[in-house]
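Just one protein chain is left out here, and the rest sit where they should.
Chain nomenclature is as follows: A and B, assigned in order of appearance, with residue numbering initiated at 1 for each chain independently.
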Amino acid sequence: MTLTRRLTALAMLSLIGLGACTGKQAPPELHLFIWANYIAPEVYQLFEQEFGVKVIEENFDSNETLRSKLQAGATGYDIIVPSDYTVEALIAQGLLAELDLSQIPNFQHISPRFRGLFYDPHNRYSIPYLWGTTGIGYNASKIETPPATWAELFDPARLERYSNRVSMLDDPRETIGAALKYLGYSVNSTDPHALEAAKNLLLAQKPYLARYDSETYDDFLLTGDLVIAHGWSGEFAKARLENPDIHYVIPREGGVIWADNLAIPKSSQRVDLAHKFIDFLLRPHINATIVNYLRYPSTNEAAQAYILPEILHDPALYPPEEIMEKLEWIRDIGDAIALYEAVWDEVKNR
Amino acid sequence: MNARILLWPGLAWLVLFFAAPLGIILLISFAHRSPQGIVSWGFNLGNYLRLVDPLYWTGPFGNSLVLAALTTIVCLILGYPVAYSIARRPAPLKNLLLFLVILPFFTNFLVRIYAWFILLRPEGWIAGVLRSVGLDLALLGSPLGVLIGLVYGYLPFMILPLYATLERLDVTLVEAAHDLGATRWQSFWRIILPLSRPGMIAGSVLVFIPVLGEFITPKLLGGGKVPMFGVLIEEKFLGRVPDWPFGAALAVTLMALVSLVLARYFHQVKESRWIG
Partner (left out) sequence: MDRLKRRVEQFIALALVLDTLLTYIFLYLPIGVLVLYSFSASRYALVWGGFSLDAYRRLLTDPEIAPALVNSILVASSATAIATVLGTALALALERGRVRWHRGIEILSYLPIVIPEIVMAVGLLLFFAQAVRPLLSIGGLSVSPLPTVIVGHVAFSISYVMVVVRARLRDLDKSLEEAAFDLGATSWQVLRRVTLPLLAPAILSGALLAFTLSLDDFYVTYFSTTGGSGFKTLPLYLYALQGRAAIPPQMNAVATLMLFTSLTLIALALLFHHRIRRA
């Protein structure tokens, strides 16, 4: 062979070799930072197979933990799942990447009611994914009349019956919000008189409470240590699978509505892949798989065709329209938050 | 040989990976609360001024102080006999017993606390037994429940240092005392107990001080109904309405107070210093 031919052969072999090397690289990774136990395992497998990607998951158990890590500078995540008010905070801090909705065609399945919500009016940074409500859960076999109003948790006569068997969420906005709702105010009220009244109500309630609990109220409801609890819709729905006596109701004064959202942190290095994952999760079938696993209602209309009827027709999970109208989103109230902080400090520490 | 060789590695580590982060916390304590609850840099004494409010001292700090003291005392009472018994046994039984003290802690704290949930809950076994003798006590969500959890969590921190000092007790001293007519009780009270003082002090330090800032056990077993300083701090960092600057100020204040007490307590050691 001539020299030229040898060199060419060598060059071609090198290229093939390089190509083989790059082919042997580890598959690209997608890093999630999400609620623990939030996505059905088979969904990950399907995604990994279809896109040839490895999904690596890190978890948080509260929005605040998510925020703290991101705010302190943790990077390396491609997908995060913040709740509504957290999206608001992250946008204000410039921690979220802008979404390219053209890469997320399945966005069309999102119900109009959940598009352009107050914290992200054009869905530039987030897409609502699952939602829920906050109300009262109870064990019907241990209560004479089902609760219908927040008075069940605040009226001393009724609290007397539930003494040391009732809990409230360990969450200033939710719990102060419940008191405000009972008193006829908005959960976002900044009226100092309203907050003073709420504070006194909560202080009067405290001796009857078994605990302030956002994590194990469903367990205690099942073990019988709690008879009535302030909590989230999906948790009571899951508990009912274990004990059909557990019910959930949104009081007639109204409750809180919230939504979990998919978002991409600005520090992500795999923004395109993240978009694909979001789009994947919004596929009706996939979304339904997750809903059936988690028992939280979905923002995805097309997914309803695949969601289990018992979830779809559960008024606790998909409340009727007249109740939906009474639900309020917890919103950022700017500096007035100091009022809430003061109330909560007193309620917890007196 | 120079003391510096012994001193510098540990000191450097502490300075770099503890004092530096602590410095950041100190800076944060002088900052403003940003609208999202974290840091808006600036110089602000407001966080420290807020601490003038007795609300933070009568409830959380008072409870933390009392519970820390009670935990230490109970740990001493329960732990001393255990350390003493173990120290007197021959090896390998001695080592096995020591490991058995700490083995429960090779599980996971959350799992252990949930086990206490099961044990202490109002419809649980222990509450039932108490009710049958006429005591209707709320264990979860009460200071008593928190105390039980704290004692449980910190017992090894008392037993291990105690064991370390009791282990090589000079038996000849005790024998000599017996020869001179002392009773077992006297030899214990006048010889063994005083000699084990450094161990008791070390154990007390390792229990009392961390319990002051403890938040997981009080938060879970107390159910938010037992105000504690550590829980307050945690809420300011990880709560729904965060306030990092104020949380930092609370933490710095706690550490400053403890430092003051430690500084007064530590007298210069007059004994031999032979490392140059």
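Things worth noting here:
As a working rule, a residue touches a chain if its C-beta (ideal position, glycine included) is under 8 Å from a C-beta of that chain, and two chains touch if they have at least 3 such contacts.
Quick caveat, the model's predicted, so the values are computed rather than measured.
Considering the full assembly, B:Ile233 is the residue among B:Ala31, B:Ala127, B:Ala177 or B:Ile233 that touches the omitted chain.
Among the residues B:Phe30, B:Tyr56, B:Phe157 or B:Phe246, only B:Phe157 touches the chain that is left out of the figure. Within the complete assembly, B:Leu110 is the residue of B:Leu110, B:Leu130, B:Ala176 or B:Leu193 that touches the hidden chain.
Seen across the whole complex, the unshown chain contacts chain B at 1, 3-7, 9-11, 13-15, 17-22, 24-25, 77-79, 81-82, 84-85, 91-92, 95-96, 98-112, 114-119, 121, 152, 155-157, 160-161, 163-165, 167-168, 170, 183-185, 195, 198-199, 201-202, 205-206, 209-210, 212-216, 230, 233-234, 237-238, 244, 247-248, 251, 254-255, 258-259, 262-263, 266, 268-269, 271-276.
One chain is missing from the display, and on chain A it is touched by residues 31-33, 35-38, 56-59, 61, 65, 68-69, 72-78, 214-220, 222-223, 231-232, 234-235, 238-239, 241-242.
Simple rule for what comes next: only the chains that are shown with their structure count from here on.
Every residue of chain A that touches chain B in the complex is listed here, in rising order: 62-65, 67-68, 71, 89, 92-93, 164-165, 167, 170-174, 206, 209-213, 216, 219-220, 223-225, 332, 334-335, 337, 340-341, 344-346, 348-350.
Contact residues on chain B toward chain A in their complex (touch as defined above): 35-38, 55-56, 59-60, 117, 121-124, 138, 140-141, 222-225, 227, 232, 235, 237-243.
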